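Only one protein chain is missing from this complex, and each of the others stays in its spot.
On to chain A.
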Amino acid sequence: MIIKMKRTTPAYRQPQSTATIMRDLLIAEGTLAIASIIMQIYRHNINYGLKALGMYFFAIMTAVITEGIWASIHQKPLKSIVTDSFCLNTPIIFTLTLPIGTPYYVVVIGAFIATFFGKLVYGGFGQNIFNPALVGRVVVHLSFASKLTNSLSFVDATTSPTPATALAKTNWFGTSAFHYSLSDLLFGMHDGALGEGLIILLVIIGIILALRHVYDPRITISYLGSVALFALVSALVLGIHPCVNIARHLMLGGLMLGAILMATDPVTSPSSPLGKIIYGISLGFLTMLIRLKANYPEGVLFSILIMNMLTPWIDTLILGRTNQHLKKQLIIVLVALCVGTGIIGGVSTTLEPPKQSKVGEIYEAHY
């Protein structure tokens, strides 16, 4: 044996690596993608399944080609787009957020923007400020809103609003005009983005990934927990059944998808334990605020992008050792929860039950 010198300590490393983390994530995302395709076939027909498959295919191809060109321009080996840049994860997550009616060219544009403007221009994997998939999603949302339909027009034209839209139309009271039952939400028996309805699978995957230390559950738990808390407050103010309201808000729209796969993206979320908790609570607060009051019935996309911007600031909340000032840390968390509770409660008082005339309109509006 030839003795070499290693300048650094330790010479001992744990088996888990970023590559295994990204591989686990890829398996999780792949499972979701396949489940979403099966779901489309089950709920509609084979054409919907093929369309979904096509969307994943075009998104992945776009990302691979974009990264490939970028790598060859920067004279990196082509292999590095998988080993160093992990190019497959972003397009799959991006596609999971799209509704089935999205035209292929929109998928391609979105996947390109997600990969190029979301990740590569910042310096590649690990350097980006915003979640790349959501950058693509927000551009697509703002530019092609009318194209993001929940049906394939050439197959059949009937379409129903997503649960989020329907619930928004009842001013979040969930009156009889909201015709989705909790089991509809749980089993994904409704239109929406490809990855939206897979609640049970998402929870299972979330638990497995957390146990495998793929992500820190602090963000997911504080995100979902604060949404539940704020939904409870809102329900009490509105005078509706609290448990039903909590369950609805937790299963609505992309919350599960966002809380498990997007908000936990380590690159764009804070690194300290306190920061992660504050980040999760802020996400829950923004999500609820956008849902209840903003024009857009689904708050996950924007709340994650807004909090991505605040990540560097949140990281400055605690410097030094994390076991110092434990009381102060607890107070910060409690204050965040109280402020959130107060604002969401206050906002809820401004909501009024929907007028009867509005009920008929809910079948027309959709995204």
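Here is the rule we use: a contact is a pair of C-beta atoms (placed from the backbone, for glycine too) under 8 Å apart; a residue touches a chain by one contact, two chains touch by 3 or more; residues count from 1.
Here, contacts and distances are computed from a predicted model.
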| item | value |
| --- | --- |
| Per UniProt, the name of the complex member that is left out, chosen from "Ion-translocating oxidoreductase complex subunit C", "1-acyl-sn-glycerol-3-phosphate acyltransferase", "Monovalent cation/H(+) antiporter subunit G" or "Branched-chain amino acid ABC transporter permease" | "Ion-translocating oxidoreductase complex subunit C" |
| Among A:89, A:170 or A:272, the residue in touch with the chain that has been omitted | A:272 |
| Footprint left on chain A by the chain that the document does not show | 1-14, 16-21, 83-84, 124-127, 213, 215-216, 218, 266-267, 269-277, 315, 318-324, 326, 329-330 |
